[in-house]
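Following this message is one structure expressed as structure tokens.
Missing here: one protein chain of the complex. Every other protein chain is in place.
First chain written, first letter: the chains are A, B, C, D and E, and each begins at residue 1.
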Amino acid sequence: MYRPLFEKGKPGFAGIRTFMHLPHVQELDQVDYAVIGNPFDTGASYAVGTRFGPSAIREMSQRIRPTNPAQGIDTSEYLSGIDYGDLTVFPGYIEQTYEIIQEQLKPIYDKGIVPIILGGDHSISYPHVKAAAEKYGPISLVHFDSHSDAWKHIDEKRKFGHGSMFWHGAMEGWIDTGSSIQMGMRGTSSLTHYDETRELGFELLTTDDVKKLSAVELCSRIKERVADRPVFLTFDIDFLDPVFAPGTGTPEVGGFTTYEALQMIRGLAGIRLVGCDLVEVLPDRDPTRVTALNAAYIAFEFITLLALHRRSALDAAGIKQSAAVQE
Amino acid sequence: MYRPLFEKGKPGFAGIRTFMHLPHVQELDQVDYAVIGNPFDTGASYAVGTRFGPSAIREMSQRIRPTNPAQGIDTSEYLSGIDYGDLTVFPGYIEQTYEIIQEQLKPIYDKGIVPIILGGDHSISYPHVKAAAEKYGPISLVHFDSHSDAWKHIDEKRKFGHGSMFWHGAMEGWIDTGSSIQMGMRGTSSLTHYDETRELGFELLTTDDVKKLSAVELCSRIKERVADRPVFLTFDIDFLDPVFAPGTGTPEVGGFTTYEALQMIRGLAGIRLVGCDLVEVLPDRDPTRVTALNAAYIAFEFITLLALHRRSALDAAGIKQSAAVQE
Amino acid sequence: MYRPLFEKGKPGFAGIRTFMHLPHVQELDQVDYAVIGNPFDTGASYAVGTRFGPSAIREMSQRIRPTNPAQGIDTSEYLSGIDYGDLTVFPGYIEQTYEIIQEQLKPIYDKGIVPIILGGDHSISYPHVKAAAEKYGPISLVHFDSHSDAWKHIDEKRKFGHGSMFWHGAMEGWIDTGSSIQMGMRGTSSLTHYDETRELGFELLTTDDVKKLSAVELCSRIKERVADRPVFLTFDIDFLDPVFAPGTGTPEVGGFTTYEALQMIRGLAGIRLVGCDLVEVLPDRDPTRVTALNAAYIAFEFITLLALHRRSALDAAGIKQSAAVQE
Amino acid sequence: MYRPLFEKGKPGFAGIRTFMHLPHVQELDQVDYAVIGNPFDTGASYAVGTRFGPSAIREMSQRIRPTNPAQGIDTSEYLSGIDYGDLTVFPGYIEQTYEIIQEQLKPIYDKGIVPIILGGDHSISYPHVKAAAEKYGPISLVHFDSHSDAWKHIDEKRKFGHGSMFWHGAMEGWIDTGSSIQMGMRGTSSLTHYDETRELGFELLTTDDVKKLSAVELCSRIKERVADRPVFLTFDIDFLDPVFAPGTGTPEVGGFTTYEALQMIRGLAGIRLVGCDLVEVLPDRDPTRVTALNAAYIAFEFITLLALHRRSALDAAGIKQSAAVQE
Amino acid sequence: MYRPLFEKGKPGFAGIRTFMHLPHVQELDQVDYAVIGNPFDTGASYAVGTRFGPSAIREMSQRIRPTNPAQGIDTSEYLSGIDYGDLTVFPGYIEQTYEIIQEQLKPIYDKGIVPIILGGDHSISYPHVKAAAEKYGPISLVHFDSHSDAWKHIDEKRKFGHGSMFWHGAMEGWIDTGSSIQMGMRGTSSLTHYDETRELGFELLTTDDVKKLSAVELCSRIKERVADRPVFLTFDIDFLDPVFAPGTGTPEVGGFTTYEALQMIRGLAGIRLVGCDLVEVLPDRDPTRVTALNAAYIAFEFITLLALHRRSALDAAGIKQSAAVQE
Partner (left out) sequence: MYRPLFEKGKPGFAGIRTFMHLPHVQELDQVDYAVIGNPFDTGASYAVGTRFGPSAIREMSQRIRPTNPAQGIDTSEYLSGIDYGDLTVFPGYIEQTYEIIQEQLKPIYDKGIVPIILGGDHSISYPHVKAAAEKYGPISLVHFDSHSDAWKHIDEKRKFGHGSMFWHGAMEGWIDTGSSIQMGMRGTSSLTHYDETRELGFELLTTDDVKKLSAVELCSRIKERVADRPVFLTFDIDFLDPVFAPGTGTPEVGGFTTYEALQMIRGLAGIRLVGCDLVEVLPDRDPTRVTALNAAYIAFEFITLLALHRRSALDAAGIKQSAAVQE
């Protein structure tokens, strides 16, 4: 059973930087979730440098305790979690990196561990979700972003990038678009692109659509859509307004506050997460580090969702928590 | 017919920086709107350096495409636009600069081109609006700002600055205050100043006034006020909260979000814009560049208003767009 | 009678930096309020450097005029105010500093002057409030913060820090917890801490609690709670969202906007303030200086509350303002 | 007798920001030197914002003690010094500001006080030196800079700016060019400009010229040139390499280190300073604040030169220091 | 004949950003040199983002005039130069980008135009030099850098990156290593790498080697090595000390000052340059912009070398400059 290492009397700013002071472990037994860095950014179309995202998010996660009063749970009572470190990637070589990422994730998924992956540019969701689908079958995507990332790449010789992976996912069948939903799209996209994305099967809500709903309404809609299917939650930090996430490569003005985002994620309690990623944090454009800070706390909300799901399962099975966690 | 130069396969970050990749042209035939930099900041009363505003806004405009899904229009189908470059100014010499700005704008207005002017400190609206009035008669001002800029200057020897140009406009008659409206005033102004401004004829809504209205309600009020008169839209970036626009010279806390501002501008579809400026972007106080980013996208919304107006006119005339744009 | 020194024709950016151009005076006669810097930060548990808070806040206060149109009052007509300078502190030595702070504040309180203290880390509220209680008896605390700062310190040898001073205040009796209220708590605190704090007698509203109330509703609740008792208003800048206050040591995501905070403070008109502090501004993490800017204007709202209270008292006594202020 | 206010036990970071903790005084009796801010920057030709120079330099001067071990003197034993505050200026109006600066400096010079003026853009040397000449006759200029600032302005209607004041000084006769020297010129100036400047009478050493000399050799040359005439020392911070002074408006690559500059100034001990200025510190381009830091310490070296001169005079007169300073 | 566009009375900060205000032209007649941006950075092994290098360097080049007093020449009298804009690149796809770069450079070289290419990461020298060799035969490389970039890539599937292009050049024969020289190597490289590089034929001088030579001595050595062969000058900005070039991806401590670098380049007058690049400027790590500033001025020294070479040729041919430049 792995828990954050808050040694008695040791201040939060001391120590090697792992996510939330989780132990840095690469053994996979007795692990419920693994925070994993994926420092790959060769898929970026505009500003670049998210390879330093995992390091920055870890730095800003040092004050997070495993308890979540807003959700009423101490995650460390229900889950064993580790910081697995970073994946090996080949900067400059997309296809080769996709392959090696998928290989590295296979043992994680095979053990039933939920990866919480810190990006990296969004193109890495290609292997993240594809690897999940190898284990669980076609995946329901819950996708917070200002872009749909479902563009068809016109050039066969340069197929991949952070704008097209979900088009590939739909075409290659590892995303179950019919139970997937995308939220927050905005910006100076083409006029037909949202409809083209919907034709792939995705439900797509623009920023204006989302702004008209309460967090509760939105979450109902999402939960209805995914039902009890295996969900991969992918969160592009540019879902937030550029003021809340200046440190990202393709910011779109007029987005969401962190508080709005927290309410949306907290409202998802109950969904069956099999994997998550949080991508596009670009520290070199984040002088206040507020982007990485927000990212760290959003990732912690993902962990909280896992803990809540576990608690429900234990409750349903009539098992008390004290029995569930044996160190 | 001039359109943004997105060459096939060329990434958005490549190329000489013009606004939205518009062609840099100084010929004025076949032009509907001209983005123009006015790098003058000698009128600033506090922090100074908006002479670099045009350059910073252009830099942050590189990802803007000419399509606006939120408004349902591709501006490049209805309008021919150019980046005219920057006006000549004389730093340190206000009156002489006013004169030369007005001279430089005359051929623009004379051709019926709508200038989208990027400041520069707000004092430059003096020649911008005055030159418009020479062409169109007294102008209806639609003014987003945290300051009314309608102070009487007490000292005859130092008459000009970025707090008094609209007092001059009212007194000299090139602003039609009776159909003009100012929105967003706040800060530690004098207790009598808002009423003094109203006595000039302006409608003035403080930030508290505006916060009580929906964007739809506000826009109705503005549109009723200006009706079908020629409008100059002047947007001081300090209308936004300092968090959304840190890079400005006289920030006032407790302002508006970018999303709120976008809704207000989008709601103005239908008004008859003859000129616009977007001022007070100060890059040296904008380490995240979010101020310049917001400014670029707001300027693009101005262009969208022009395109919508053109489309309405064409529709009304029974002309199909395909006939309207001949390259 | 001391008023801000806006010399005719002298620009706001000129001059030695005192708060709002108040005269720097250490005489205490004829003074209603004193802005005082307390550059102590040894109590900080995470990021540190608020010793430069007073200087940064003064720098960003240079554009504040003593008039408050939103509240309809010119504070300089009702109050005589000074910038007292900074207190002497001993960096690295908490207990010794508490003592000397208390000594330095005694003559201020004894004269009935209301100190507006600029921190400094929040631990300094220990001597601030304790010194107030020496004069006025147990104090009603109105506390805006993302943390309750009412943790019991487990270690007797290291008793003090910026997370425990209000536990000490409750235990030592200089806070009247039964008429005190805390607002804005959030973050990954322990699950039981809010209730433990309530058991000390405090009313505690989490961020989620506050978000459900309008500013008017919240202020009614506060005013009912404190009634006409002597109030110390303590404002930790991390009450604001980290985007609105990046420059602070222990930011908690998902907080309040400046506009929300202004409405809450403005709504408190009528309470009987005997002292205030505004703490945790950390300039080295504030590259846009927006944290210090917000802090300066919030402190000015405190001064406005004092002026409004004075005006009410004069009105009640049938005294006209012109009689009240004699220079 | 005024000395820096280092109260016992009060840390250097506490207190209202005056230069080197000097008392902020506007009385001129018993004063040897006065540090004066001149926050005027309307003369700047490129980046602008030196109006915040005095404030930034004061902030970075807080750790300076009045002792100078490298020069072997405690300046406070020989000199009475004050921080006079900032001059009134009219931003946007050069000629009017020149006039009012000169008026404000007159009483300083008349009392025989040496002003140490912190700019501001370099154009302010026009009234600084002109006012000195009114008192002392034509002045010997010792000028450290990467630009000669002796350009003839071609346009009569826009005569003034930070590149031409020493041409005016030469033409109007308030600079004695025959005993003046300029050092450090470099950059992409015209090929004939250095010779044109020399034709005005100035000795001009380019950066390459200076790099070939030791500090001792350079100082001999300067001292020979100025002999015992009244000297105004003007130091443009862009004399330093842009790495040592990034915060300035017209940086020229390939300049001097701070250590080199210190050696040059220290070597000037003995010259008869009647005034000095240190200009072109632009805080908004100085994120590490190293420019303001260097400026503060260089200004302190000017004060040291005054103290050394005083000590020599006292020694020559056979007066012991203990008699010289009576509090 | 193209010259920088300094319009009379127009300040340096005004206008669309081209290098040194050169006209943005893509016609290739009557052109001696073309400044070209190459915004490709997929070859970077550590920090990434040099795709914004060209834009940043152009921004910081606005104050450069075409005259070089240190070298005694006005480049615009001898050379016709343009800003060609940026090359098309495919971010994320190295091999495909090499091909297209080479294609785009071919017409430049074919016309005998000298490209001054602004990077981008150093891997782009592969197509830069290779394209030169197609025109001129094997090239003599003059290489300023802290790394030799002559590593053999061990993995055939990922052959390219910014550490290996000169190994490829040596192996593929488009670099004439026997007349090539590398200077400035340092860092925690392998112990055998320098010798391995020398075995390829390169002369290699470490930082320690170079520090022992005067600029004059170094330049003699370089000129002897390259004699009158066609030279490609490649300058990696990390040749400079990280303090002089913080904005770069793989900084190595303990390097050179800008002044040292300027002296080295100026000393190369006479060599036969057929192409140059200046690479690895990473604006997102350059908050003071001093890296881009230094880069801009170094690029201008390259242009100066071309002008000096042209003047010598004209002198040798007995042609007066006035005949050489006909507009």
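As a convention for this text, contacts are C-beta pairs under 8 Å (C-beta built on N, C-alpha and C of every residue); 3 or more make two chains touch, one makes a residue touch a chain.
Just so it is clear, the structure is predicted and the values come from calculations on it, not from any experiment.
S.K.: Have a look at E:246, E:267 or E:283 and name the one touching the chain we're not showing.
M.R.: If we include the chain that is not displayed, E:246 is the one touching it.
S.K.: Which of E:194, E:259 or E:300 sits in contact with the chain that's absent?
M.R.: Answering carefully, the residue with contact to the hidden chain is E:194.
S.K.: Using the document's contact rule, name the residues of subunit C that touch the chain not shown here.
M.R.: Residues of subunit C in contact with the hidden chain: 41-45, 47-49, 51-52, 90-94, 96, 157-158, 160-161, 284-285, 287.
S.K.: For subunit A, which residues touch the unseen chain?
M.R.: 7, 9-11, 13-18, 24, 37, 39, 51-52, 55, 58-59, 83, 85-91, 287
S.K.: By the contact criterion defined above, which parts of subunit E meet the unshown chain? Give residue numbers in ascending order.
M.R.: Touch set of subunit E with respect to the missing chain: 45-47, 155, 186-191, 193-194, 206-208, 211, 241-243, 246-247, 250-251, 253-255, 285-288.
Everything that follows uses one rule, which is that only the chains that are shown with their structure count from here on.
S.K.: Through how few touching steps can subunit B be joined to subunit C?
M.R.: Between subunit B and subunit C, the shortest chain-hopping route counts 1.
S.K.: Counting in whole Å, what is the centre-to-centre distance of subunit B and subunit D, each centre being its mean C-alpha position?
M.R.: About 42 Å separates the centre of subunit B from that of subunit D.
S.K.: Distance from the CA centroid of subunit A to that of subunit D, rounded to the nearest Å?
M.R.: Their C-alpha centroids are separated by 57 Å.
S.K.: Hunt down the residues of subunit C that sit against at least two other chains at once, touch-wise.
M.R.: Answer for subunit C, listing residues that touch two or more other chains: 9, 11, 13, 243, 287-288.
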